[in-house]
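One protein chain is absent from this view; the other protein chains keep their places.
Should a chain be cited, it is by its letter among A, B, C, D and E, assigned in written order, with residues numbered from 1 in that chain.
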Amino acid sequence: MFLSIAIFIPFLIAIFIPFIYKRVPNRNIGWFVLVVPVLLFLFLASHIPTVAEGKTTIHTFRWIESAGIHFTTYLDGLSLIFGLLISGVGSLVILYSIYYLSEREALGRFYVYLLLFMGAMLGVVFSDNMMVLYVFWELTSISSFLLIAFWYHRKKSRYGAQKSMLITVTGGIGMLAGFVMLQSLTGTFSVRETIQVIDQYTGEGLFIAAMSLVLLGAFTKSAQFPFHIWLPDAMEAPTPVSAYLHSATMVKAGIYLVARFTPIFGGEKIWFYAICCVGIFTLFLGSFNAVRQTDLKALLAYSTISQLGLIMSLIGLGSAATAQGMSTQSAIFVQATFAALFHLVNHSTFKGALFMVVGILDHELGTRDVRRLGGLMAFMPVTFTIALIGSFSMAGLPPFNGFLSKEMFFEAMLSLRGLDLFSLGAWGAIFPVIAWVASIFTFVYSMIIVFQTFFGEHHPERIERPAHEAKPGMLIAPSVLATFIIGIFFFPNLIGDYLLRPAVKGLYPTLSNVESMIPAITVWHGFNTALWMTIGVIILGVVLYWRLHSWKGIYTAAPMRLNLDTMYNGLLLKTEEGASSITRFYMTGYLRDYVVYIFTFFILIVGGVFFTNGSFSIDLSNDAPIAANEYIIIFVMMGASIAIIFAKSRKTAIILNGVLGYAIAILFVVFRAPDLALTQIVVETVTTALFLLCFYFLPEWKMEKLPKPTKLVNGLIAVSAGVIVTVIALAAQGNKLFESVSVYFENAYDLAGGKNIVNTILGDFRAFDTMLEVVVLFIAGIGVFTLIKLKAGKEERDVEDQ
Amino acid sequence: MKINDVILQTVTKIVVFIILTFGVELFLSGHNNPGGGFIGGLVLSSAFVLLYLVYDIETVQKGIPFDFKKIAAIGVLLAVGSGTGSMLFGSEFLTHTFSEFTLPVFGATELGTVVLFEAGVALTVVGVVVTIILSISEDV
Amino acid sequence: MNNSIVLPMIIPLITGILLVFFRSHIRLQRIVSVVSIVCTVAISVYILQLIQQEGILRLDFGGWLPPYGILFVADSFSMLLVLTTSIITGILLLYAFASIGVTHEKMFFYPFVFFLITGVNGSFLTGDLFNLFVCFEVMLLASYVLITLGGRKVQLVESIKYISINVLSSWFFLVAIAYLYGTIGTLNMAHLSVRIAEVGQGPLLTVISLIFLIVFSLKAGLLLYFWLPGSYSAPPTVVAALFGALLTKVGVYALFRTFTLIFYHEPGITHKLIGVMAIVTMVFGSVGAIAYQDVRQIVAYNVVIAVGFILVGLAVSTEAGFQGSIYYLVHDMIIKALLYLIAGTMIYLTGKTRIDEMSGLIRNYPLLGWLFFITLLSLAGIPPLSGFIGKVYMGQGTIEAGAFLLLAVAFLSSIFVLYSLLRIFLNSFWGETIINEDDDVPLKKGMLVPCVLLGILTFALGIGVEGIAVYVQDAAETLMNPQIYIEAVLYER
Amino acid sequence: MSVEKIGELVGVAFIFAGAIASVISAFGLLRLPDIYTRSHAATKSSTLAVLLTLSGTFIYFLLGEQFVSVRVLLGIVFVFLTAPVAGHLIVRAAYRSKVKLADISVEDALYDVLHKEEDEKKDGAGRS
Amino acid sequence: MIETLLTISLVLFATTIAIAVVRIILGPSMPDRVIALDIIGVNLIATIGIVSILLKTKAFLEAILILGILSFIGTIAFSKSIERGIIVERRKDR
Partner (left out) sequence: METLITILIGVLVTVAVYLLLSRSLIRVILGSAILSHAVHLLLMTMGGLKKGGVPLIGEDNSTFTDALPQALILTAIVISFAVTAFLLVLAYRTYKETGQDNLDALRGFEDE
């Protein structure tokens, strides 16, 4: 209950921010905002003991009951750990931002977005209903979009925002489709309920489709290959945002999603392979690309991508536990998951700290280009310390928390060797190799951060402001994180027992003995392969860092140009160009073409179906006899109508049209329709008069000088339309299935007191038609009046209200 | 160029009255004979058109100072109103009633709300046709 | 019998006629129109409520029992649309007060709007095929006048195309009615359904149904939409908004009615064809939406995409699909009105129509900018705005029917919607502010308020969607079982 | 033979006469060389034809079915009144718009009048 | 006998109309066409008279007068348009 409300608190506060900002238009507004995440953090932290005992809480608000969409919040270990990260890192980031952002910025807007994001993110992790999850999921995309484009007058900001929005929303929509598929299988949107019944449906084709779509959502959000391209561009956001959204929380939503859905999809081979392969490849790609970056923030972005890949691959590995069932064999997979969650937390701490450090550099020195920095250790000792702690932790060195999770990662990867699962075979050996290579690059870029920035020569002329230490306020948040980095290393089991184990348990609700499979985290676990691998990483990493300038050339080698970014840009451009040329091709603006389309469609569809489905049957037996004079009339009509086409002057054509009209009046006489004949005569006259009246001032028509093919096409269309109309009419006559209802009207005199049946129908039986017909006439009359009287020329022709 | 229209104008004076009578007769007898509001209205309007043709807009406007748009609007209102009226009496929209009357000239005649309806139709038609023709003619 | 169901049509009609008399009393015209539209809304709500209690309502005009007379049938589907139409017209009228200008107001602008609504509401309510044609004509005639109102060159040129094509479609409509009358001998839709069900939908009837398909597709802009972008870009903003929000929906409604009530026996031909047409519409609509730099064109193609999307529900013909379509119809009416208003306001403010010529609008007009942002999210179906639930149901519908191609295209189209509108947002609202402080055109309150109202509406409909769920379910059920409708029309009393 | 039968026969005879007159006038319309001569055929004999036919119809209904058709009577009056006026007007129009006389015409009495007006008002009514 | 005579007359009238149509197509001048049109109108009146006898109905008799009215108005309109180029004048002195 309180949890459900807690999710909405950020939204509520966000609504009031603009009003508060009007009163307090300076950075002090940040303090108001800060209260929110701090309170939330404390509130969530108060649940740690109960959750650690294995209790979960669930609460439902009814929302769209008819569609089975309820606002259900579910608190278990897994969601708690994310919730704590969100509120905890959120508090620090807001604290940091109070000092980071200048007072000239639109602070009100910034905090609205940030709160929006925080609420959305909490919603994602605490929602049990997939639809609600999706709601919040998209909200995170939107708030991320808004935050990236916070400085919207910059072109690059807009570009980055658009890119991230397009990619994540596309993934989101795919995910929505996946959710709906799951629902149509199981009949529920609730994740928990789905987990319970999913076993019956794993064989269905929809199941696989749903799985891939959900993965699409997760991969786009978590910047996995090949969707990682939005993350580097998202770095246009203010640094606190990057620290918060694009390293600590939002990008982990994809990981959360995968973790959450592991009990549902975990048993599938495709799930396992997709996540592991994509994760490990992303890990490599990210770390490899990070090394070449000169912008510290871009470097961190790629590093984030790579770390996300690492966590993803661990989670993927962990999913195999579900496939293995309850057996003790699955212990290694459960441990992998444990490692994943552990690294998730660690990553948030060290990456958050590093982002803040880069932010400080940027803020104080005006640049974050490694080539312009150097030798800052003396000027910024505190910043340097934090950077050192963060980087070494990232590189996986003791005594920092990164070391612990990195070791666990290596172990998990090693365990893939010789594993007889999903016919993995010898391929399992590739995983640890890639992981190891990627770790070397990780080490290299971690060193770049520390050494190229803080050691070496100081060039004051290359930076915009003289180097100095940042204000203490700005240093608080990263220091807190740095403390965590070290603290976790020394007391890992504190979070291991209270947070991670319940989380793993939440991840595998179907496995009973999860906790017993996880050993306590130990700092020292003897000289095993993992440790040797770490030592190898350090040695090779140092060498590579040393010789960096000599092998950097491979980045500029040819194939690297063909990257996904250019493909994305090219795709957008090509699509737009292609769309433009396609649309312009058929949207010509000529009435003739449009009429051609309509009739072509008519001929193809109606004619095609008519002649193929066997409705072509003609029955002439019911025909009435024809008198001689009627022949004359009909042939006159045919002649007159054909003559219209060849008429040399428009008046002739109009008169011929009049002839047609009068002839029809005669036909109406023949067909015993006096009212029609009268009406037709009068209307025809008036129409002809109008024709003459209006065309008097139009130019004389010229004989159409059309090219032969056009004429041919016109003729062909015209003739086929005529033929189709005729044959269908003939078929319809031969196919009278029922007596008409009009027999009823023959009692008109008794029913409505009229002897003229037609007029009785018009005036009484179907008076409504007549009433509306009069309205039509009225509109036309007034319309003609307006059309003629209201001329644009009378007013000034401004663009007012186009 | 002055054109002498005496013959035409003289004939027209007679003819217009024939037409008007005929038009009214048409729409009144519509329920039992061919005719009805629409044709009646058209014939009536043709009388007006004839006047405009033979004379000119200003002269006619002096003689018959109607705003034909409003006539049309009144007509539509009448047509719709005759339907709405029945709602007030608790029957379905557009329910017509009729009964026989003995009128001095016409003899036994049925009169019903239908006549009201038809009159509305006729008025609309007159209004609209004259409006259209006048609008165009004035614009030229 | 229930006379109240004619009121949503008669009130606008009488209002329109009365307003003709008050041509030069603009203030009076405004007051009367607001009062009348409020009455219409109130009555629509009342009827909607009544349907929940008493089932489908009908009114036989003149007391002539179906199938001989004409009748109005009010079921949840039609009344939902009537209600939405009335609400949106009310809001658009507010915008018109601020924007349309005295010259237009004196030239019967309000009467024409009311006639348009008469036609639209009549089309939603009628139970007679020929009467549907007549109602269409009322609506079309009013739209012809509205599109030319003002008589700017571009309006005239576009309206010629618009009118010619609509004349053609009306012609097809009459041809189809003639054929159907020739074979089946009746015009009452329920009666047609009964008779066709009796003898089976033979090949000839299928062919005839295809002509109806052409007619309504032309009106709805399904596949045969090429007239739409041009003609919806020409008239004044309010009119364009009315068109974009209402006119195509009438065609969509007619498609739903005919192909669920009358021609539902041969889904292998008709519904499959509708599905194919929906796909092509969405694809080419998406392509068109990103092809132009002109705001009005982009907006117009968005209308096209939405039509394709809504008809996916008909193509799959499952209950969830119908629900999706109905939700989306209602949503689309609201959001298209808003979209057109904002686009028109942008053009009013800048005097430009191309997105690369305007920039940085959000600095001077923040509320407008954020409204546009909400609009674009709502259009892309992003929750918790009104487009979301329709999309979910549509997804369910297609999945139930196994129409995965439809699902894919429908969902992908919303990305194109997002992209096309995002381009407007990024280029025109964000970016460097080009406008000088001096050139800054003040945004009239009267223009902003309707936008805000519509924005609130899309929010409210998104979050409080449960409020209309009952009606939508009822409507979808009626669409699924034509028998319910037939019972109410032919066998009750 | 009853009165009805005789009446009917008389009526039909009138009609037949009218029909023949009509065809003759039609030939005139086809064969005569210019508008002015054709107008004779058209207005005079054609009017006669119609009047005959209508009278025939009237008689037919009057004697055959004892039905006084006011409308036909009105019609007769109407045609009688208007047909000549119409003929007059159209020929005048033709002349004013300077439709050429046939080559065999001998005299154009109003030539000067027309062309004097023409000089006074240059732009005249020359369009057709 | 009556029927045959009437039918023959009908055919004769139809021939007249057909000839008039030929005249309309041939022209050569506008007034020629107008006259032909006038003839068609007048002949139609006659035709309707005959047809009513043939069909034994009085339903079409209204048409006679209507046609008369229309052909009169039409002819006047045409002649005015030929003569003055304008059909309805705004003011007297033009």
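Methods note: a residue touches a chain if its C-beta (ideal position, glycine included) is under 8 Å from a C-beta of that chain, and two chains touch if they have at least 3 such contacts.
Everything numeric in this text was worked out from a predicted model, so none of it was measured.
For the chain that is not shown, the touched chains among those present are A, B, C, E, taking the whole complex.
Interface note for the absent chain: among A:P381, A:G456, A:G473 or A:G722, the touching residue is A:G722. Seen from chain A, the chain kept out of the figure touches residues 584, 588-592, 595-596, 599, 620, 622-626, 630-631, 634, 637-638, 641-642, 644-645, 650, 653-654, 657, 660-661, 664, 667-668, 670-676, 679-680, 683, 686-687, 690-691, 694-695, 697-699, 701-702, 704, 706, 714-715, 717-719, 721-723, 725-726, 729-730, 732-733, 740-742, 745-746, 748-749, 755-758, 761-762, 765-766, 769-770, 773, 776-777, 779-781, 783-784, 787-788, 792. Residues of chain B in touch with the missing chain: 32-34, 38, 128, 132, 135-136. Seen from chain E, the chain kept out of the figure touches residues 55-59.
Operating definition for what follows: only the chains that are shown with their structure count from here on.
Across the structure, the highest number of inter-chain C-beta contacts is found for A-C.
In terms of the distance between Cα centroids, chain D is separated most widely from A.
A separation of 63 Å divides the Cα centre of chain A from that of chain B.
In chain E, the positions touching at least two other chains are 10, 15, 30, 59-60, 62-63, 65-66, 69-70, 72-73, 76-78, 80, 83-85, 87. Among all residues of chain A, those that touch two or more other chains are 674, 678, 682, 689, 693, 696, 764, 767-768, 775, 778, 780, 782, 789.
The touching residues of chain A, when paired with chain B in their complex, are 674-675, 678-679, 682-683, 686, 689-690, 693-694, 696-697, 752-756, 759-760, 762-764, 767-768, 770-771, 774-775, 777-778, 780-782, 784-785, 788-789. Put simply, chain B touches chain A in their complex at residues 30-39, 42-43, 46, 69, 72-73, 75-76, 79-80, 83, 93-94, 96, 98, 110, 112, 114, 117-118, 120-121, 124-125, 127-129, 131-133, 135-140.
The part of chain D that touches chain E in the complex is made up of residues 8-9, 11-13, 15-16, 18-20, 22-23, 25-27, 29-30, 35, 38-39, 42-43, 46-47, 49-50, 53-54, 56-57, 60-61, 67, 69, 71-72, 74-75, 78-79, 82-83, 85-87, 89-94, 96-97, 99-100, 125, 127-128.
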